[in-house]
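With one protein chain removed, the remaining protein chains of the complex are shown where they sit.
When the chains are written out, they are named A, B and C in that same order, and each has its own residue count from 1.
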Amino acid sequence: MFMFEKAIAGSRRYWTWLFGLLCVTAAGFISYLYQLNVGLGVTGMSRDVSWGLYIAQFTFFVGVAASAVMVVLPYYLHDYKQFGRITILGEFLAISAVIMCCLFIFVDLGQPMRVLNIILYPTPWSLMFWDMISLSGYLVLNVIITLVMLTAEREEVPAPGWIKPVILLSIPWAVSIHTVTAFLYSGLPGRAFWLTAILAPRFLASAFASGPALLILFCLVLRRLTGFDAGQKAIEKLAVIVTYATIINIFFILVEAFTVLYGRIPGDVQHLEYLYWGLDGNYHLVPWMWLSISLGVAALILLLVPAWRTSPSLLPVACVFVFLSLWLDKGLGLIVGGFVPSPLEAVTQYTPTLPEWSIVMGIWAIGALLITVFYKIALSVREELGELAGVQHSIVPEAESHQAAPSIVSTRMQQAD
Amino acid sequence: MRDRIWIIAGLALFAVVVTAPFWSERTPAKDLTKVPNLVLPVNQKDCVAPVSYMRASHMVLLLRWREEAVRQGQRRYVAFDGKVYDKSLTKTCLGCHNKEQFCDRCHTYAGVSGPYCWNCHNQPQTNVAGISPRSMP
Amino acid sequence: MKITRKDFLRLSGLSFLAAGTLEAARAVAGSDSSAQNSPGKPSAQPVRWGMVVDVQKCRKDQGCDACIGACNSAHNVPHLADPKHEVKWIWTEPFENVFPFEQSEYAQQTDAGIPIPLMCNHCASPPCVHVCPTQATWKRDDGIVMMDWHRCIGCRYCMAACPYGSRSFNWVDPRPAIAHINPDFPTRTKGVVEKCNFCEERLAQGLRPACVEACPEKALVFGNLADPNSEPRQLLRKRFAVQREPELGTGPSIYYLV
Partner (left out) sequence: MNALYSVLVVLALVLAGLAGGRVEAGRAVLTLAVPYAALAIFLVGFFARVLRWAWVPVPFHIPTTCGQQKALAWIKPSKVDNPSSRWGVFARMAAEILLFRSLFRNNRARMAEKRLILGESKYLWLGALAFHWALLLIQLRHLRLFIEPVPAWIDGLERLDSFFQVGAPQIYLSDVIVLAALAYLLYRRFRDPAVRFISLFTDYFALFLLLGVAVSGVLMRYFVRVDILSVKQFALSLAAFHPIDPSTLNPLFLAHLLLVCTLAAYFPFSKLMHMGGVFLSPTRNLANDSRRRRHVNPWNYPVKKHTYAEWEEEFRDKLKAAGIPLEADDAGNARTN
């Protein structure tokens, strides 16, 4: 069996899961058709809060995509062997996340039919142009890398030499996607909340916390559901990365808060006020933002104590906390907080609507679907290789003829067009 | 042998589909060669380009006008016969032609659903007779 | 006479050069006459359209919205009931929201609550133009920040970039919300951004902006800021004027006489 065949041969549980995801995707698609027909007015966005959940999700998942570098870098630059089994999981996570990002941008466009204008009229002074370049480039890089590496693994041949520089290129590229995404916001003169040099570092820190946390959760789920074991050492190392990134992220948030609050420039303070204390009687996001902080602190405590960090029951809790905390912070507060109050001091409440949530869930479902299929392929390839190795150890000649015969029979030369 | 019935049924279906245009009763044969009933401007003989060009390539002209008028601020169009027109879909084209009776009829006939012009541009209420091309300056 | 290869090359080179010079000359001459939409006569001198809003005059006529009405009907600006979906080209906001930092605790608050007419500032260095990924919005030579509604993809990056809240998005189809469609000006389609265009379509015909003509108090003064003798420049010489958030370096072309 070949790589892509493995995606269409699975257990009942696998197919049920995929079917469920497809249903959510279909619901999202129907909502999108509704949005396409009526206009973005079906969302909760408004003249003052003109970006909402879509762009926030985009920002968050760019971080998840960039975080693949946290497994690629130790493995390829520092030869940290323990990550050998999970680099491909990180890269597949990156591919799925980048595709989700593109979809989030697409559904956010008022005129999606004209999306190609970005390419037809390239505008190098617009950061969005560079974001398009960096995201699509990162997607292409990761697709090439995973395809080549997994094929080499399946065929049990060394990967071609040219892939190494491509992998090395993907490391700074991962940093670039989140930096450029931060620059989308931090270069706008009128939006004090984003107009800060620490936005890009903060994005990276939060990405390197949330992405590896998600990866740990995936590894634990895979260990539960399949025979795949990422290795305790690898998971522990990832947990250490999450810990450091969480510390740095909280540090960055505090630095930012200090500058704004101690500096007391009203235009800067207002945004934090709106998010954490409420402004003009609008306390809409306050509980969520404090929940984010509480979850972040709780996760940090869990992660800081080595015994808890390595505990099989507490580590997933800490990872869920980190993920949720950062999702609330970046996937909700960061974008809305930048728009409220508006340049004309208006405080406009933003509440995502049902169609909006439905579309967002549809894109999550697509992401989950992709990651499921990708992991299924990767793990099946490994599983097969493992079985093959086991058989060959016991009865070498028979096993070889046995294994080879059906494949040769099925080798056909197709000439049809 | 038992399958022949299926094969023949499939072939019959294929024949029906392929020859659909020939037996389709949608339009009586005598009307088939009739062009859509286009209402042409009464008091205006000339267009901004020869009819043959306009029939085949009006969309290219419109797109060029759009770029030049909106983006480059060049609003005057010197036609092939030396007359000068405003580069304006609303004022120049629709000043003579009627959207429903001209544009739409042909587009519906040819199945060209495309143009999104009408999402924004309107049929002006101006008197058709009042519009005439300015002469060369 | 025999033309050698060398002669031939020299000749053809010269003719190319001549053609090129002609072409260049034509281009230079062409750029002069085009795109300068000065009302009345075409002029070679630089143009930067701008406006001076005399808040004193406007204040006298409380409740007057002639400028807004004129603009809305000229440009098919829809009137949407839902404030979240509003489309605004020219509108008013209370003084303290427009100039929040002109307020102080103890000084006399004469201006508090006064409606200030707002519109696109047609900045000298417009942030919206810098961010637009498709060049659907750009700055013309005459200072007008233009929009090409054919090209806008509706990403709303310009709305995030504009520090003045001057841009509106068509969250829904605007047509049902327009009482009387002015057929001479296009409506917009849903999903594009729009804003004040300084009535560039009227300027092209040698007319002044609709809001300026509609103002019964002549509180809106429009003219060429690059011309020292223009009406707005004379006003700015005589009286104290402010711009909105000049510290951002955007260089608004709208001045307020307070």
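The criterion applied here is as follows: a contact is a pair of C-beta atoms (placed from the backbone, for glycine too) under 8 Å apart; a residue touches a chain by one contact, two chains touch by 3 or more.
Small disclaimer: the values here were computed from a predicted structure and weren't measured.
A.B. asks: Counting contacts across the entire complex, name the shown chains the missing chain touches.
C.D. replies: When the full complex is considered, the omitted chain touches A, B.
A.B. asks: Just to verify: which one of B:39, B:78 or B:112 makes contact with the chain not shown?
C.D. replies: B:112
A.B. asks: Name every residue on subunit B in touch with the hidden partner chain.
C.D. replies: Looking at subunit B, the ones touching the missing chain are residues 1-4, 7-8, 10-11, 14-15, 18-22, 24, 26-27, 29, 32-33, 35, 52, 55-57, 59-60, 62-63, 106, 108-116.
A.B. asks: Which residues does subunit A use to touch the chain missing from this display?
C.D. replies: Output for subunit A: 2-5, 111, 113-116, 120, 151, 155-157, 404, 407-408, 410-417.
We take it that only the chains that are shown with their structure count from here on.
A.B. asks: Averaging only over C-alpha atoms, locate the centres of subunit B and subunit C and give their separation in whole Å.
C.D. replies: From the centre of subunit B to the centre of subunit C is 35 Å.
A.B. asks: Just curious, how far off is subunit B from subunit A if you go by their C-alpha centres, in Å?
C.D. replies: 48
A.B. asks: If a residue has to touch 2 or more other chains to count, which residues of subunit B qualify?
C.D. replies: Nothing qualifies.
A.B. asks: Find every residue in subunit C that makes contact with two or more other chains and list them.
C.D. replies: 189-190
A.B. asks: Mind pulling up the subunit C residues that touch subunit A in the complex?
C.D. replies: Spelled out, the residues of subunit C in touch with subunit A are 82-88, 93, 96-98, 100-101, 118, 127, 130-136, 151-157, 159-165, 168-173, 189-193, 245, 248-250.
A.B. asks: So in the complex, the part of subunit B that touches subunit C is made up of which residues?
C.D. replies: Those residues of subunit B that touch subunit C are 66, 70-75, 90-91, 116, 119-126.
A.B. asks: Touching residues of subunit A toward subunit C in the complex: what are they?
C.D. replies: Touching subunit C from subunit A are residues 38-41, 45-48, 50-51, 105, 108-112, 114-115, 117-118, 120-121, 123, 125-129, 132, 184-185, 187-191, 266-267, 338-339, 342-346, 348.
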